[in-house]
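A selection of the complex's chains, in situ.
Chains here go by letter, A and B, matching the order in which they are written, and residues are numbered from 1 within each.
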Amino acid sequence: MPDPLEPFDPTSSRRRFLQVGAAGAFLCTIGGETVSVAKRGDAAKADAAAAKVARPPSLVGRAAATKPAAGTGAKVEPTEQQTYVTPSPQPGGNRVEYWIQAVETKWTIVPSKRDDWHDVKIPGTSTFTATVYQQMTEGFAAALGPAAIPGPTLHAEVGDVIVVHFRNAFKKLDQAVTMHPHGVKYNPEYDGVYLGQYTRAGGFIEPGEEFTYTWECVPESVGAWPYHDHGPNHTLNTFRGMFGSLVVREKGALVPAVEQSLFLHQLQPPVTGLKRSYQCINGRAYAGNTPIVRARVGQEVALHVFGMDNNFHDFHIHGHRWKDSAGAFVDTPSVGPNETTTVHFVEDNPGRWLYHCHVFSHQDAGMAGWYLVE
Amino acid sequence: MPDPLEPFDPTSSRRRFLQVGAAGAFLCTIGGETVSVAKRGDAAKADAAAAKVARPPSLVGRAAATKPAAGTGAKVEPTEQQTYVTPSPQPGGNRVEYWIQAVETKWTIVPSKRDDWHDVKIPGTSTFTATVYQQMTEGFAAALGPAAIPGPTLHAEVGDVIVVHFRNAFKKLDQAVTMHPHGVKYNPEYDGVYLGQYTRAGGFIEPGEEFTYTWECVPESVGAWPYHDHGPNHTLNTFRGMFGSLVVREKGALVPAVEQSLFLHQLQPPVTGLKRSYQCINGRAYAGNTPIVRARVGQEVALHVFGMDNNFHDFHIHGHRWKDSAGAFVDTPSVGPNETTTVHFVEDNPGRWLYHCHVFSHQDAGMAGWYLVE
């Protein structure tokens, strides 16, 4: 029998790590084109393709939706003829309103240029142009929150409707974007997804346009969920920062004293144009830059952890363990793309604790942070 | 400190995506050889190796199993001397019989040559030679189902035995295959696994041969499970289509109005000989080609989702959320290779909905489909 396995290639280099370990390449199907985003500069190609995506005919008028555009292979289904009404709160429920805009913003992944865990400098520039959700005051009068990764955390209770007045405030990027939520109930108008010629109203919001989404908090919505862009260029936009979270509680439920949403995701060269990949939490890499979570003994702590890239992760906090939804005790639960795992305990263990993804190659490329308990 | 991270390689190309993103390479240990299936054409090498695998001596007669072939390092264990009886149904249970054959078939991954989600053409040929399980009428008299990916869904209740009359009807591929089920109980004769010299009767069915598997539906079998080839060339055969599902219910349990098995898997060049990778659901890629699932408001819906490649996936349906087995509300649960996650709800939300793997690079390479609710 011949040796079935050739020698390991001794010429593989650090470069391999950034490419293989980072799994940076991905495809974007954008309107009529499929664009491979695999190297620095490819994001511009995806953006150019997105700028050419035409407003779907279904958005011109309801009648159009019942007849596919000439020359396309689309089949008319009864679903295209269905119309929907905007939902209202349940008796006793509220209309919880937010004003949120999509904006481009300069974003720095390692502002301290340091890894505070290992007390080591992180050289090089880590600033790129992110696309994010920014919370505004009523009527978009002024900024209410930062233009930051992640977007604002939306809060509501069962029986409420979440009403998001959304504006595409992109200045340079000429492309439609949306808000697509998980967990809540919505009809197709408020799905916030581009579906080609089947696109409904909320699925294609062009620069300068506004749209109001109305989402129902049903009993099955209890929990923490992500939202993200689902427009024609959504993979790229999501990867460069267009995501956030929403938390739905039982009516009257108490809010934990410490509550934090933590998104695990990479920022890689094809997306950022930077020279290296970073394994991030909330757009930041390395302890001291990622969120510093603080709690005191006796406080109820809830950390909502989301995957927000192509990878699977698992989340560990030193010194702690908790019950998962099945009632088992865990300290390193897995979480996939757009999945949520919630860490939930009453704090009983003071100290400086490390939290990190337990995929070693993620942890070692920045996916770690501090949890400080007094 | 030197810059620890070299620049990202600007020469990486689209080609990288297909290779790295698709993770196409895998090893097959086939009889006396280990074959690397990493590029187009390698499947033929694996098939050639499989054709040389000799009938295991243990199959010649029971006595042989107690004495390893001369010159091998195998140790005789009491397990090799154990004999087994074919199980019968429990009182009140049934013998549920199927006739299934393994066949090669031409299979087209994108029959419409279109992605109906993005209204975009998918150019190029997507036809290759798949290996599949086909349902036949009693005695293999005629085809009862198509030669298709996936194979037939088998249904039974607790207390039944599932009896599969299996035939290897390969014409060109000269190799043994099997059926290995998950979830049900079986003794080693019906395990359907090639184990070298420890192979039992059901683990090596050569072209032209038949074998009858008998599997028990015990109380712990309730659920949906995959089955797949586990013969000497099983990784390659499974990857090119030899898989299906079986569903075991409690005695007398109602069948959901809408029930569908969805396999998430890639079809990559080393397996298909095609020029590119596809991220598939049930052997098809891109909305309009993948299963169009239909339901009406008020119907009970059960979608059994299986991983069937080397990757981990997570499954999202727009507009819906449901209780997982732990009682938590989810809308994007993870699923690993040969694991099952079942989406289960009563339909309450009409519309055209997208379902997809939420690994962005899978979704964007075809792992998406339509769910239409009136």
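Observations, loosely collected:
One rule holds for everything that comes next: a residue touches a chain if its C-beta (ideal position, glycine included) is under 8 Å from a C-beta of that chain, and two chains touch if they have at least 3 such contacts.
It should be emphasised that the depicted structure is a prediction, and the values quoted were computed from it without experimental measurement.
Count of copies in the whole complex in this file: 3, from one repeated sequence with 2 chains shown in place.
Rule of thumb we're sticking to: only the chains that are shown with their structure count from here on.
Rounded to a multiple of 5, the Cα-based rotation taking subunit A onto subunit B is 120 degrees.
Chain centres here are Cα means. That of subunit A falls 32 Å from that of subunit B.
Touching subunit B in their complex are the following residues of subunit A: 1, 4-5, 13-15, 17-20, 23-34, 36, 38-41, 72-74, 77-80, 82, 84, 120-121, 123-124, 180, 182-183, 185-188, 191, 193-198, 220-223, 225, 232, 235, 238-239, 268-269, 274-277, 309-310, 312, 324-327, 334-339. Residues of subunit B touching subunit A in their complex: 1, 3-14, 16-17, 20-21, 27, 32-36, 112, 114-121, 288, 312-314, 316, 318-319, 321-334, 349-354, 358-361, 363-365, 372-374.
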